[in-house]
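Of the protein chains in this complex, one is absent; all others appear in place.
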Amino acid sequence: MEVTVSPLSLSEVVAALERLYPPHTASSWDRVGLVSGDLDQPVSIVHFAVDPTLAVIEEARAAGADLLITHHPLLLRGVHSVATTSAKGASVTALIQNGIALYAAHTNADVASPGVCDALAGACALVDVEPLEVVDGVGHGRVGTLASPLTLRAFVLQLSTVLPQAVAGIRVAGPADALVSRVAVVGGAGDDFFDAVRASGADVYVTADLRHHPVLEAREEARGGTPYLVDAGHWATESLWLKGARSELLRELGGRGTSLNTHICTLRTDPWDFVIGAATSDNTGGMS
Amino acid sequence: MEVTVSPLSLSEVVAALERLYPPHTASSWDRVGLVSGDLDQPVSIVHFAVDPTLAVIEEARAAGADLLITHHPLLLRGVHSVATTSAKGASVTALIQNGIALYAAHTNADVASPGVCDALAGACALVDVEPLEVVDGVGHGRVGTLASPLTLRAFVLQLSTVLPQAVAGIRVAGPADALVSRVAVVGGAGDDFFDAVRASGADVYVTADLRHHPVLEAREEARGGTPYLVDAGHWATESLWLKGARSELLRELGGRGTSLNTHICTLRTDPWDFVIGAATSDNTGGMS
Amino acid sequence: MEVTVSPLSLSEVVAALERLYPPHTASSWDRVGLVSGDLDQPVSIVHFAVDPTLAVIEEARAAGADLLITHHPLLLRGVHSVATTSAKGASVTALIQNGIALYAAHTNADVASPGVCDALAGACALVDVEPLEVVDGVGHGRVGTLASPLTLRAFVLQLSTVLPQAVAGIRVAGPADALVSRVAVVGGAGDDFFDAVRASGADVYVTADLRHHPVLEAREEARGGTPYLVDAGHWATESLWLKGARSELLRELGGRGTSLNTHICTLRTDPWDFVIGAATSDNTGGMS
Amino acid sequence: MEVTVSPLSLSEVVAALERLYPPHTASSWDRVGLVSGDLDQPVSIVHFAVDPTLAVIEEARAAGADLLITHHPLLLRGVHSVATTSAKGASVTALIQNGIALYAAHTNADVASPGVCDALAGACALVDVEPLEVVDGVGHGRVGTLASPLTLRAFVLQLSTVLPQAVAGIRVAGPADALVSRVAVVGGAGDDFFDAVRASGADVYVTADLRHHPVLEAREEARGGTPYLVDAGHWATESLWLKGARSELLRELGGRGTSLNTHICTLRTDPWDFVIGAATSDNTGGMS
Amino acid sequence: MEVTVSPLSLSEVVAALERLYPPHTASSWDRVGLVSGDLDQPVSIVHFAVDPTLAVIEEARAAGADLLITHHPLLLRGVHSVATTSAKGASVTALIQNGIALYAAHTNADVASPGVCDALAGACALVDVEPLEVVDGVGHGRVGTLASPLTLRAFVLQLSTVLPQAVAGIRVAGPADALVSRVAVVGGAGDDFFDAVRASGADVYVTADLRHHPVLEAREEARGGTPYLVDAGHWATESLWLKGARSELLRELGGRGTSLNTHICTLRTDPWDFVIGAATSDNTGGMS
Partner (left out) sequence: MEVTVSPLSLSEVVAALERLYPPHTASSWDRVGLVSGDLDQPVSIVHFAVDPTLAVIEEARAAGADLLITHHPLLLRGVHSVATTSAKGASVTALIQNGIALYAAHTNADVASPGVCDALAGACALVDVEPLEVVDGVGHGRVGTLASPLTLRAFVLQLSTVLPQAVAGIRVAGPADALVSRVAVVGGAGDDFFDAVRASGADVYVTADLRHHPVLEAREEARGGTPYLVDAGHWATESLWLKGARSELLRELGGRGTSLNTHICTLRTDPWDFVIGAATSDNTGGMS
């Protein structure tokens, strides 16, 4: 005997997402939530990705997705046109033409538990994990401890086996042979948290998108000591969250979710295509 | 018969530097010029560096320098204390305790001709070089042409042989085999110039300190085409200028400069110490 | 013998519109130009309206339009979502789903000659028309003279026969029997121009969307004298422009425009549906 | 035996007014309280009006008033001159020359209970009235229910019989025959309260001074449904308060008030003098 | 045979004042011009003062003045009330009750030639006087030379014989016996001009209202040398202008001015009433 299940509506999925990632926990400058689509449209195939690029939208379309869930908002800066002359406009147009709803869980997913920072803490194999900083009752970043101390090099090598690979690899500022135990993490660009990292007593800070001046100033302030810095890549550190987000969403939907097909994006949206002249492990040792 | 030459005073050297790098050509937010020292002090040993770190100041001291000329200002943000509890204060204290004057030529050296961007254009082997953008009569960045078109990979490989090596190497966004001919360059962090680069018709843009979102949005806007992007490192792209600055200063001082000893900093002030998991040339080909 | 004409592309029509209404003449806060659509799409049916409401978009769709030209921008304030939960999002979605490009000519059409203010000056039967105020070389508003003086009541009655009818009619502040000759006009909301109106020596100022305090203060400043004020309705004063815009566009396209079908919106987008208790001509006389 | 009562001083009347309309409940941008006069001057004749225009001041003078109480502040924007070259200066000069104190109760009278919004709620015949929005403990606007549902047209017709007549009448956006029951009201310009109105579940919102864009956007957002909008005139909606203010003041003064003579302004300070072409009830039906 | 001269109107006097002290030459933050009065009122007695205090207004009233001309604006900050509860309101009320027009010529009189700074330069016995600084074509302050060098003490003693006496006397920072020749002057508070004074090569700067920190920092910057500083009192340095302003006004009015009576205020509006413990000339010598 067959059982027919009525398909999920977008409004049901959005409600589940907003229970997992309450919009009010997002940063005030952020723009999270539903970007395109109609709450009454049915949802049967969901695609998860870090960035809503044109290629990702095309991948979702080819997969028959009617909902694309991304970490980064498509329209963080407001747009006054959706003409295809701009990439943002072309993306909006492609989403609507193909009936794909887009939903973004950004800084609200960063702070959620489980969320982006928890996924990175897990990739670092941390225990006794707690928020790096609590602001207005919301915990940002994570700090925890390794099961046993590792050299900085060994710690990063371990992390590199878990992170999805981007061509630039993982950059490290600190002595390769120093032992580290306490680790702070912030997925994506984390240069706003240097003060909290110092206050946390972390030996090493894993984040991404670090630039010359903040890193050099932080290293000067540390006088060569801790916290050491690890730039593990914006896309790489955040893409860790996608699988967990899928699991959480399905769990949250309960029996209603059984009709869903889900896909994790297979494209690397780290924008760099290749690297020339990066130090290999061998010559690295000589330089550090 | 002996000839005794009176030593140069700091005021003479500063005057020469300000003819080469007029302070009024610096950006309004910048803070260039003399940071420490007394205009009447004699100058006999001059040290050149990109960053006035504590290690660089120590290197200058060990070399007996009485003047340190850097690209980056030590006190871009104003300080209210020079106690050694902060790295900035410790740097100021070390300079004064060791009688080392510090002089910064920053955005005024970027736009000077010859200057930082010219040095990078030279490293790229460009001909027919002109300013990338002219604002209020001052030319920012450079754009020029390769003697003959190269693949993007060959262009960057050539550049990598000329740039000082930093552990992260050079990151490239674009197809390795695409031919490029017109090249825009901005030493250091150049993400404010994307519009000018697009307007210039450049095939590739060489700069540094690029982050995930601006790069991804620029690549989306380019729909995979030109301009391709090359992040060649903040320190690496700017350190090219040091030798030219020394030559220009000595030339500007003429006979008065014969008493000077000069040194180029031998320390790499790129803050990264090692890299794990960066793609090698071989696996790069497979990924791009 | 048949002649086949290749259809116009959106880019050709946009180019013609931007010759008629150069975007750089728009106010700095304004957002004019292409709002949706692809420059390569063909254009054969063009719809003209004051406001891009959902009903207007539906009217355009029913007419088979592939281009909607409006006076008011749809996205004057930037949007971060085009989900159909908001009216703006529903409008964008309807435009894209139906392949309708949207183009807005707003303050650049106000100042153009011929443009919105010229159309209103024409409806007022003005001669010797000149700009009310010239700022940075751009003429805003218009001021001119009646062929022969009229009473304020007769002037407005004449105007009411030419303006499209909105339920609120035309509000007048001033004595009905006073003679007026010199008339200033600004289509739409014109309360920023009171100083220019006073400087122009106008007897009466025709504009729209006037509120209690600015009107009362202007009347106090005039001590009951000129300039008298006429609020002729935002939609009504601007809808006068639509026919002229069509003519201008067709003229600008020349032979290329022969393939176009054009429609003027038949909907009243003045938002008021009915009025209770407004004074009729008869009781008006008694009150003024 | 005669009883002589010492006349009231201005300070006694001001104290009573500030108990009724505490100045700290006014909006931060507002300027309420005593505008002219001396606290020691005697008060025997009090005039009440919405606007302190030159004609109102003359009416007060002719009535022998020594105190004029208005809703709108004369000097909401600070003045740097009271020369009679400006209308504001002429008003100040007339007040002082004629010994008339001026007192304004504006947003503090809007929020008072009873106050301006209560008077409008009463005119709408609402029951179960409560604040529309509470901010920092102060209730703004009112929302309540009709004793029994009415059509939108019937509701507004009823209101028009209670409101003082202004030439423009009452503008309505919404279907004349729709039934309405829950009504939100804000006297004067109320376009800052659209969000609160939507949150209140009101079927219709009665306020004034509404302009094209906010009304059209609110109607679009409502997709033709509720809340319907009623613009009942700035002066008309606020003049309802005058009689209540008089009663409250006399009640507050108790026996001390028996010496006062009071007058309600008989002038219509709505600035519009006549209307041309407004729809009558009959043609309205056809248009809506 | 008698000749009757029609009395001057306020508008004629204002026109003459605005030719002498064009309002557009005032600083952007300043508020100059007519503060009270009616342009049609006759003017026969004019009172001149630095400050429009209540006592000065009373002096003008007692003198029968119908016009008070002051240097300082009464309403530099805008007022929202002219009730007598504030001193500003009491002043406005007194002016209007007594039919006294008030006119302020402030920074436009500072820069006029002849004007406030010229009067101070004259009191200092300067020759070869030129503007201290020219901004947008308007000359601010003055700088000139003494006929022959004087000691700082002798220079200030000479100045003290010409300035009206205020109880605090003249404060001097600098060595009493140093010779000075080039003198910069700014009437009233001149601490915005320290850079211009240094650039002018002045040996001494005469101005007023100087506070501890600016003076101490200027003395530190001067390392004990020039420019020395003289604080000669705000009221004293500006009151020098009153007689010249009277002469200029009468000259500008020509024959029309013959009907005017004029008075210079006899009140000292320097607010200090007495001084305790100031150094006398004798003990001064010992301290400096």
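Letters A, B, C, D and E name the chains as they come in the text, with residue numbers starting at 1 for each one.
One rule holds in what follows: a contact is a pair of C-beta atoms (placed from the backbone, for glycine too) under 8 Å apart; a residue touches a chain by one contact, two chains touch by 3 or more.
Given the structure is predicted, the values throughout are model-derived calculations rather than measurements.
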In the full complex, displayed partners of the excluded chain: B, E
Touch criterion as defined above, residue of E:A15, E:A62, E:A147 or E:A279 at the omitted chain: E:A279
Which residue of B:S44, B:T84, B:S113 or B:T161 touches the chain not shown here: B:T84
Positions on chain E where the hidden chain makes contact: 51, 53-54, 72, 86-88, 91, 153, 156-157, 159-160, 163, 165, 167-176, 188-189, 208-209, 211-213, 215-217, 219-221, 223, 229, 231, 234-235, 268-281, 284-285, 287-288
Those residues of chain B which, in the complete complex, touch the missing chain: 31, 33-39, 73, 75-85, 89, 92-93, 96-97, 101
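Rule of thumb we're sticking to: only the chains that are shown with their structure count from here on.
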Neighbouring chains shared between chain C and chain D, ordered by label: none
Interface residue identity across copies chain A, chain B - same or different by half: same
Euclidean distance of C-alpha centroids - chain B vs chain C, Å: 54
Inter-chain centre distance, chain B versus chain D - centres from mean C-alpha coordinates, in Å: 66
Intercentroid distance (Cα basis), chain B paired with chain A, Å: 33
Pairwise touch network: line, ring, star, complete, or other: line
